[in-house]
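The block that comes next holds chain A.
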Amino acid sequence: MIELRNISKRFGAVQANDHVSIKVEPGTIHAIVGENGAGKSTAMRIAYGFYTADAGEILIDGQVRRIGSPQDAIALGIGMVHQHFMLVDTMTVADNIVLGAEPGSPLSLDLQEADIRIRALSAEFRLSVDPHARIEDLSVGQQQRVELLKALYRKARLLILDEPTAVLTPQEVEEFFGILRGMRKQGKTIVIITHKLAEVLALSDDVTVMRDGKVVGRVETKETSAAELARLMVGRDVLLHVHKPEAKPGAQVLGVRNLSVKTAAGAKPVDNVTFEVRAGEIVGVAGVEGNGQTELVEALAGLVDPLRVSGDVDLEGQSLSGMNPRRRRERGIAHIPEDRHRRGLLLEFALTENAILGVHYRRPITMLPGDAVLDDGEIRRRTVDIIKRFDVRPPNPDLPARALSGGNQQKLVIGREFELNPKLLLVSQPTRGVDIGAIEFIHDKLVKLRDGGCAVLLVSAELEEVMSLSDRLLILHKGRIAGEVNPQVATAAEVGLLMTRGH
Partner candidate 1 sequence: MGEILNISLIWSAVRLSTPLVLAALGGMFAERAGVINIALEGMMLAGAFTAAAVTYTTGSPWIGLTAGVAAGLAIAWVHAVASIRYRADQVVTGTAINILMIGVPGFLSGALFLSSGSTPQIPKEHLVPWTPIVMAFAAVPISWYVLYRTPFGLRLRAVGENPEAADAAGIRVAAVRYIGVLLSGAFAALGGAYLSIGQSSLFTRNMTSGRGFIALAALIFGKWRPVQTMFACLFFGFTEAITIRMQGVVKLPSGEDIPVQFIQMVPYLLTIVVLAGFIGHSRPPRALGRPYQKER
Partner candidate 2 sequence: GQQSYASDDRSKPRVGIVFDIGGKDDRSFNAAAWNGVRCAETGKWPDGKDCGRPGFGITLRDVEPGTPVNIEPGMRAFAERKYDLIIGIGFAQAPIIETVARDYPDIHFAIVDGVSDLPNVASLVFKEHEGSYLVGILSAMTTKTNTLGFIGGMDIGLIHRFAKGFEQGAKSVNPNIRVIENYVGVTDAAWNNPGKGKELALSQIAKGADVIFPAAGNSGLGAFDAVEDMGRDASGRATHFVIGVDSNMNMLKPGFVLTSMLKRVDNAVYQITRDVVNKQFKPGLHVFGLESDGVGYAIDENNKDLLSPEAIRAAEEAKKKIIAGEIKVTDAMFQ
């Protein structure tokens, strides 16, 4: 169907792709795996005409084709769902789907026609979504369906999916795979980039493994194993399961009583929640995306307007209510946000300046006179330290954060927050879009922090993650705590039900 031959592409100093050759058979599902920064997205963006390769050629159905722009790719029947969705949030589903391929005449956009065709497609591929909803009101899962419909609407024969499951809940993933298998039946070809080896094994026919911009292996799925793939990816053996000693919970650190959060619109994303987190334990919060996890964490971090928060929150017995984020940090709360681009990083700023965000205003970062002046030496020392201890690559403190791949950005944020050696760590989606090597590393760090006596509140859409990491697991449904389970004994199925049904 599609074949990349010796594709090379460099960004400044980075050789993102180095003679990459990938062959995808028609009517198959082809997985591409590799560490963060291995060059997976780059290769696929080239196939979609988003980037143009420095060297190499692309064949479609055996003929060499020039793909200079997405238009060309679309014309050749290629569709792509990007790692970061390519949707216009302020517009409706229908608008986004027809954009660029509008029905009706140039003088009038035929929205009824669009509606009909979209509904037809949703039915055919079991992708239910309301054409009139605004993107920004949709859950990521639904947004993903829109992306798929976009491609299908353009009659794509080849679908490229860049980490489509990173943001989906287990249920959504199952459903999603069903859809993909359905498509394969209808003769569509699918390329899927993912970090989750279980998914690769469950779904794909063939796998291409990339490392440092090169293709380091191509195997048939049925003839490989997670361990082998992991070794190919990272170049060493990887522990796929967290090694976690028994927790020794201490005194209560975080106490939350009847916490509710109201939105400006009047909704109640967090509704009368009560729980506690003790020193030396990891309390997990599982839940389908959009059931209040985000609001809960942001409220605890002081990022929600106090007027919209009710109930009391205390840290080691002292009330936090009404405190701004800075005061809470000073009290010993660290926070790893779910969206590192939106919250966690100043992408244009150097790593040094990102490494001090949140503590930039106090000793030892500042110095005399008047604690107003930044101590560059100290800042650099701190940054280099984080880079070393958290293995941030490339290890250059003067790079802008933007130049790091997702996984390394995440390591930087985690390192920064660990530096605070906090009493309480709020951590959301710590391994979203992060490769297995880094996941192993991050999980290990979280456990070590716990054993150091820190209280950890872990929110993750990765059921496997929360279940393996947490010592106690709360399930959030419609802003309420639908139940607490012991992850050691509970099964994914039970938890899944609580997450979706709420009882």
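Candidates were picked such that all candidates are chains of the complex that A comes from, given by their letters.
Criterion: a contact is a pair of C-beta atoms (placed from the backbone, for glycine too) under 8 Å apart; a residue touches a chain by one contact, two chains touch by 3 or more; residues count from 1.
This one's a predicted model, so the numbers in the text were calculated from it and none came from an experiment.
Peer 1: Okay, in this complex, which of 1 or 2 is up against chain A?
Peer 2: 1
Peer 1: Considering only the defined contacts, which chain A positions touch candidate 1 in the complex?
Peer 2: Those residues of chain A that touch candidate 1 are 11, 48, 50-52, 69-71, 73-74, 80, 82, 86-91, 95-96, 98-102, 104, 106-109, 150, 154.
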